[in-house]
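Dropping a structure here in structure tokens format, bear with me for questions.
Of the protein chains in this complex, one is absent; all others appear in place.
To keep things simple, chains are lettered A and B as they appear, and every chain counts its residues starting from 1.
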Amino acid sequence: MDKFKKFLPGIWFLDPPKDISLDGYRIDNVIQYTDFVITLYFGIVVAAIIFFVWRYNSRKHPHAVHDHGNQKKHLYVTVAMGLLVFFSIDVVIESMSFKDLKEAFWNFPKGKDVVRIEIMPQQYAWNIRYPGEDDVFGTDDDIVPPQNILHIPVNTPIVVQLTTYDVIHSLYLPNFRYKQDATPGMVTAMWFQAKETGNFEFACAELCGNSHFKMKGYLTVESKDEFDNWIASQEPEVSEDDEDDWGDEDEGVPTKWAWQWKELK
Amino acid sequence: MSPQVQSPDLLQIECDYETSKMGALVTFGGIIMLFITFLATFSSMVAKELAYITLNETPIIIGGISSIILIISSVMFHLSYRQWKMNSQTRISIYLMASVGLGIVFLLGQINLWQMLVAEGLTSRGNVLAGMVYLIGSVHAVHLIVGLTVLGWLIYQLKMPRKIKLVRYQLIGWFWHFLTVLWCIIFSFFLIVL
Partner (left out) sequence: MGMAMEGIKMSSSKSIMSTHIFSTDHKTIGKQFLFFGIFFLLFGGFQALLIRWQLAYPEQPVPWWLLGFLFDGDGGIITPDMYNQLFTMHGTIMIFWAITPLLIGAFGNFLIPLQIGAKDMAFPTLNMLSFWTFFLSGVVLLVSYFLPMGVASGGWTSYPPLSLPAGGIPGLGQAFWTLSITVMGVATMMGAINYVITIIRLRAPGMTYFRMPLSVWGLWLASILNVIFVPVIAAGLIMLLIDQLLGTQFFLAGRLAAGGGGDPLLFQHVFWIFGHPEVYILILPVWGIVSELLSVFSRKPAFGYKVTAICMSTIVVLSSLVWGHHMYTTGMSPLLGKTFMFLTLLISIPSSIFFFNWLATLWRGSLHFDPPMLYTMAVIWVFAIGGLTGLYNATVTADIYLHDTMFVVGHFHYTMAASVLFGGYAAIAYWFPRMFGRMLNPFISKVHFWGTFITINLVFFNMMALGYAGHHRRIYNPNEYEFLQPLMDMNIFITIMALLLGAFQILYLYNFVQSLFKGKVAETNPWKANTLEWSMDYPIPHGNFETIPQVVNGPNEYSHPNVKDADWVCQTVKIEGES
């Protein structure tokens, strides 16, 4: 696909946010192919309209040709049209998309070097938890940084599991071309990998109330060493033997998390 | 399905009868879609194991008895319709009143049944499946109350000198039988799924 990029002009004159992810290019490619093919078809429609308006307006062409377009040959053209659309648009986009899903987005990485993060949005902030030294969630050494602060190491697969403290939210990472809903009562997952360091923003994409627009998070992508240092500098979560798994409501911030990491199929 | 009736006057009259029947069927179709959605939601909740209901025998028996009562009510209506069609005025009202009475008994039986379930702890707030059972029952009951009102209207009309139209009597009957069948399906659905 990369070869095509040079001569496929995007029809969207605004640039998307900088892509810093390993697999974001796949989404850009699908969009680019769709740009190309819909420009083509739309161009045909416009060309046809302009030509017909010029050629067959009533001044130039006062007597229309009586034609129901119900002969065999018309049917063949119509069916050919449908098949052309099916193979040039549907099949291509579908195979690209399925391939990307299979190879990247729904192909969750496994192994030791994967960084696992649990994210639990609430109205209107992001709670983030790292497993800490023992690499197990729900233990005393879990790291819970201040709200809305997400650090990830570069060139390392990140697997995020999400659920929500209250209403539906959606973790939207524009620089990764990705978003995933966090729905009450269920755990959803996403994974991504950064290929560049820097500071970025993430947002809530699903309407969650009056201050939905303020539900912004700060993402820092840094080298593995910097990330380890940052983790080490965070205070481990203080565990309380609280009956209520969801923490003290008055503080607004859950101190303990109700779900354990779920192994995904 | 063809409307090609040559004389315009005939067309109107013919349409009146057939059209009304078709209108009733389409309306039933809409009502069926409503209940299909409820039942699909219900089975999805069961499949996701969001809640559990374990029924002992008493509610099942009460539910069964009230279903039979509703069926008898339907039969009563049919008897009245047959009498009316044969132009024998004698027992129409009695049959119809029996039909209405049994319908009311059914509703009371439902309320009784729900109270029993709530007493067992199956509240609508605590248990979504119980909530769905009450909801589906109530929506059906609302339709039954509409049906009872129409039956009452029918009894009143029969006392009037003006002759009631065949299609009206027939369609009211369809509606009443439809609600009975609907209830039987819902009830057996509950029994199967739970």
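Going forward, contacts are C-beta pairs under 8 Å (C-beta built on N, C-alpha and C of every residue); 3 or more make two chains touch, one makes a residue touch a chain.
Computed from a predicted structure; not experimentally measured.
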{"item": "Which residue of A:Arg116, A:Arg129, A:His151 or A:Arg177 touches the chain not shown here", "value": "A:Arg177"}
{"item": "For chain A, residues in touch with the removed chain", "value": "12-17, 26-27, 30-31, 34, 37-38, 41-42, 45-46, 48-49, 52-53, 56-58, 61-70, 74-75, 77-79, 81-83, 85-86, 89-90, 93-94, 96-98, 100-101, 105-106, 123, 163-168, 170, 172, 174, 177-181, 183-186, 188-189, 200-201, 203, 205-214, 216, 246, 258"}
{"item": "Absent-chain interface as seen on chain B, which is shown", "value": "1, 3-6, 8, 11-12, 15-16, 18-20, 22-24, 26-27, 29-31, 33-35, 37-38, 41, 44-45, 48, 50-51, 124-128, 131-132, 135, 139, 165, 167-168, 171"}
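Keep in mind that, in the parts below, only the chains that are shown with their structure count from here on.
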{"item": "Cα-centroid distance, chain A relative to chain B, in whole angstrom", "value": "48"}
